[in-house]
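Working notes for the structure below.
The other protein chains are all here in position, but one chain of the complex has been omitted.
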Amino acid sequence: MESPTSTTSRIVIAAVAVAALWAGLAYDVSRPADARRYQRTLVQAAESAHDAAQTAALVGELELAGKVTGLFATAAFDDAAKGLAGAEQKSASQGPPDSASAARRDELGPLLNAAVTALGDTTEADDDNRLRDGVGRLKDVAARLDDFAEGMR
Amino acid sequence: MLIGFDLLDRQILDRDGEPVGKVDDVELTYDADGAARVTALLLGQEVLGDRIGGVLGRCIAGTARRLSGASDRPPQRISMDLVAEITGAITLSVKRELLPDPPLETWLRDHLIARIPGADHES
Amino acid sequence: MNPEPGTIRASRILGQPVHDSDGRPLGNVADLITETASDGSEHVISAYVVKRPWGRLLGYERDQTTGPRLLEILARRILRRNATVVPFTDLETN
Partner (left out) sequence: MKRFFAIALGVLTAIGGFVDIGDIVANGEAGARFGITHAWVLLLGVFGICAYAEMSGRVSAVSGRPVFDLVRERLGPRVALANLTGSLLVTVLTLGAELGGVGLALQLATSVNYLLWVPVVAFVLWAALWRAKFTVLENVFGLTGLVLIVFVIAFFRLHADTGGLWHQATHPGPPHGEDWGTYWFFAVALFASALTPYEVFFFSSGAVEERWNSRDLITSRVNVFVGFPLGGLLAFAIMLTSATVFHPLSTSVDSLSQVALPAALALGKLGLAAAILGFFAATFGAAMETGLSAGYTVAQYFGWNWGKLRRPREAARFHTVVLVSIVVGVAVLLTTIDPIQLTEYTLVFSAVALPLTYLPILVIANDRDYLGDRVNGRFANALGMIYLLIVAIAAVAAIPLMIVTRMGGG
């Protein structure tokens, strides 16, 4: 069997390795955002907002065509709302590191707001006209979000 | 026969093929002249814990001892005389009912499983 | 190994280091080999000693297991290269 000293030293080495990894991770998570990282976060937020808006538009279209049940549409709009909320949270999770980043953020903010109101109106729509209108606005804002993300890549 | 390979960690079945347990350790007996014979199979989580060793092994063994009620109770022992056949599994020549019940099974049956409706039903 | 009559668990012997009479290490006990005596009991006759930390035998020591080639070579030639069989009565506790 191995001697107790080698076991102890192995435990110490393992503990040091784990501590180093943990410290590295802590540094990585807590270091202030540089401009590239911040803009990447904005792109991700725009992309998930785009996905949510696009999906909600699709669900709305299917509802107009009578291809989904009302209960399913409610559940699917809920999922889209969750996606939008996640995107908003992401874009607000860090402060912009410089003025260029701040300008980008100010560009994204209204788009996210437009998506949220369009989704809200679509979800609440009680007749086909308002539903059609909501779907149109969702598609429009999805396209603008896509342009935003493409423009920053 | 190889003790480690053919006996240890093999499944023990009674004469009807019902599971009895695993061979968690093997008991050897020394004669006066220093020769050793295989005399019994040892079963139970406390035996297994002793064999695994280390902190984890002590945990397993300690928990098993606490559950069995008496910490100094000897482990379940199946004499080699009761072994009928050694193949992929070890088959005994007796029925399981003749062997002592494993303490954990008894405890869980009496305190939990048997109290739930339908425990006696064949499903 | 134990001169006094009595019982011992096999796991106390398995894995123990073995040295030759000059004190050179031979390896660790990987398994114990028994033979059936005339009265039907199994007598321990020798110990299978290998120079590898992982003492477990996969089963390639026997002729019943063959293939896949790669595993067989790994198990027979590399993991068990320095295997020796030591008569059980030659083992002494230290």
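Per-chain numbering from 1; labels A, B and C assigned in written order.
Following the convention adopted for this analysis, a residue touches a chain if its C-beta (ideal position, glycine included) is under 8 Å from a C-beta of that chain, and two chains touch if they have at least 3 such contacts.
Please read all numbers here as calculations on a predicted model, not as lab measurements.
**Q** Using the touch definition given at the top, which of the shown chains does the missing chain touch?
**A** In the entire complex, chains touched by the missing one are A, B, C.
**Q** Tell me which residue among B:Leu48, B:Ala61, B:Ile78 or B:Leu99 touches the hidden chain in the full complex.
**A** Within the whole complex, the residue contacting the unshown chain is B:Leu48.
**Q** State which residues belonging to chain A touch the missing partner chain.
**A** Touch set of chain A with respect to the missing chain: 44, 47-48, 50-51, 54-55, 58-59, 62, 65-69, 71-72, 74-76, 78-79, 82-83, 146, 153.
**Q** Spell out the interface residues on chain C facing the chain that's missing from view.
**A** Touching the missing chain: residues 56, 58-60, 62, 64-71.
**Q** If you put the missing chain back, which residues of chain B would it touch?
**A** 8-12, 17-22, 24, 43, 45, 48, 51-52, 56, 87-89, 102, 104-105, 108-109, 112-114, 116, 118-123
The rule is simple: only the chains that are shown with their structure count from here on.
**Q** Which two chains have the most contacts between them?
**A** If you count contacting C-beta pairs, the leading pair is B-C.
**Q** Grab the C-alpha centre of each chain and report whichever is closest to the global C-alpha centre.
**A** Chain B is the most central one.
**Q** Just how far, in Å, is the C-alpha centre of chain B from the one of chain A?
**A** 55
**Q** If you average the CA atoms of chain A and of chain C, how far apart do the two points sit, in angstrom?
**A** The mean C-alpha positions of chain A and chain C differ by 60 Å.
**Q** Could you put a whole-Å number on the gap between the CA centroids of chain B and chain C?
**A** Their C-alpha centroids are separated by 24 Å.
**Q** Can you list the chain A residues in contact with two or more other chains?
**A** none
**Q** Taking the touch rule as given, give the residues of chain C at its contact with chain B in the complex, in rising order.
**A** 1-11, 13-14, 30-37, 41-44, 48, 55-57, 59, 61, 88-89
**Q** Show me the residue ranges of chain B that touch chain C in the complex, using the header's touch definition.
**A** Touching chain C: residues 1-5, 7-8, 25-32, 34-39, 42, 47, 50-51, 80 of chain B.
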